[in-house]
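With one protein chain withheld, the remaining protein chains of the complex are depicted in position.
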Amino acid sequence: MASVPERPATAAAGCIARLDGVGYQIGGRTVFDGLDIAIERGKVTAIMGPSGTGKTTLLRLITGQIRASRGRVEVDGEDLGGLDTDGLYRLRRRMGMLFQNGALLTDLDVYENVAFPLREHTRLPEALVARIVLMKLQAVGLRGAARLMPAELSGGMARRVALARAIVMDPKLLIYDEPFAGLDPIAMGVVLRLIRSTNDALGLTSIVVSHDVQEIGLLADRAYLLSAGRVAAAGTPATLAADPAPAVRQFMGGEADGPVPFHYPAPDYAEQLLGAEVPT
Amino acid sequence: MSFLPELASNGRGLIEKWGRFTLFTGRLFAVTPRALLRPGLLIEQVYNTGALSLVIVMLSGLFVGMVLGLQGYDLLRRFGSTESLGSAVALGLLRELGPVVTALLFAGRAGTALTSEIGLMSATDQLSAMEMMAVDPVRRVCAPRFIGGVIAMPLLAAIFSAIGIFGGQLVGVTLMGVDAGQFWSQMRGAVELRDITEGVIKSGAFGLACSAIAVFEGYHAVPTAEGVGRATTRTVVTSSVAVLVLDYMITALLL
Partner (left out) sequence: MRQARAIELSTGLFVLLGFASLFFMITQITNRGLVFHEQNYHLTARFDNVGGLKVGAPVSIGGVTVGRVESIDYDIKTYKAVARLAIQSRYDRVPNDSDVAIYTAGLLGGQYVGLSPGGSETYFKDGDQIELTQSAVVLENLISKFLFDKAAQGDAKKSEGASK
């Protein structure tokens, strides 16, 4: 899948989410400065970047948990800046999100966790709820774990349950925050396959935030590389890997030194050693 | 040197916190009617805050009543009116000790549990996950816990006082030899319905304050292990002070 050819960028109608010139400041620190991102319908789009570039902040902007200081965030045809809380909640019913550790509700078992959105938003009869929940659990291969508590699950299983929960309301847009972090290779392969198959089978759009270059290379149709509050590169994972820009090369190749320096800013080395100053 | 600005910023922080607390409590009240539509969730929380605090409240009530019996007996003996022991114990428990000690125990037992539970839910992204599922965590998580506490507190205080009276009778009548008839009849003569009402009003107010503080501290805790720990400590301290201040104000109001 690494060699998926880049499809031409479609018009605005083909995009489920767009960020136009988005700026975001918090506590005097500029996280984003003029960010332009378009998420195409039906594709798996990866957002990559070194730690601290605000990948998670970007997700929070798209889901409306925080608001942009500047620019425009549009999701499924609605401008997030103009939505009130009710409008935002209506919009979120069309989205699903997977948090890093799954964020399962610890006082409910697996079955009830997956049933949670149904119970909160619908008044379906119990038999129907059971059928939907079992179908979604089957899709992630955990139908047998329905009565386990979240504390009894491994990291990979928790994420699969969270995936079942995220798709139980049949969203249009599914967002993954660091889905591969801290998983063993087997669990990683399982999650990787699930993201792809869920996306294609249910015909939804996926956004994956990650810094695992290899996995993104296997998974994504399109990738954005963030650096210093801007998009440093965009394209298929293959074009990103071939990008000659130093910031992109350092990230994709995993080089220790480069535009992101190995050394934290410090006074001159020789001078400090000779003077034997204790760092203040 | 940086003392004054620090003081000023602390003062500002305190006022901000007051504002946040007021707004949050307003939100709690606003979602309360919708939360009342889910009795299952409420029962769970009455269980968490009330039933689980039952043993500690009963035990404390018994011993507080016994101490009152002992101290009251010794005090009244000096005035030669030990037969008033019943009324002294009952009035002390109903109007002051019952509601106040129960509220302090509640802050320590149920309040900390509420804060750490909600704080951990926030630290493990469970609250954000709910928001992402278009479920308001204040309505789904905070409000049932708040209402559960408000329901549980007056009942706990009543149990505390009732058991305390038996504790007082145990010491006064069984150990110290006060006449049982005198003990109960003096109590009946001295205690008015409004003494009980005062106790119920107080424990209701304490229930509101302690639950709102516990839920607020949990919801606004810094979402890390350390932050949740600090929030739990703040719950106990703030609730205790709030209970004592409220106690004075309500007593002054009702006298």
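Residue numbering begins at 1 within each chain, and the chains themselves are lettered A and B in the order written.
Here, a residue touches a chain if its C-beta (ideal position, glycine included) is under 8 Å from a C-beta of that chain, and two chains touch if they have at least 3 such contacts.
All figures in this text were calculated on a predicted structure; none of them were measured in a lab.
Touched by the hidden chain within the whole complex are the displayed chains B.
From the options B:154, B:172 or B:218, the residue with contact to the chain not on display is B:154.
The residue touching the chain not shown here, chosen from B:28, B:68, B:90 or B:104, is B:90. The missing chain lies against chain B, touching residues 43-44, 46-47, 50-51, 54, 79, 81, 84, 90, 94, 152, 154-156, 158-159, 161-163, 165, 184, 187-196, 200.
FYI, only the chains that are shown with their structure count from here on.
Between the CA-based centres of chain A and chain B the separation comes to 43 Å, rounded to the whole angstrom.
Against chain A, the residues of chain B that register as touching in their complex are 120-121, 124-126, 128-136, 140.
Across the complex, chain A meets chain B through its residues 63, 65, 89-90, 92-93, 95-97, 99-101, 103-106, 116-117, 120-121, 162, 165, 169.
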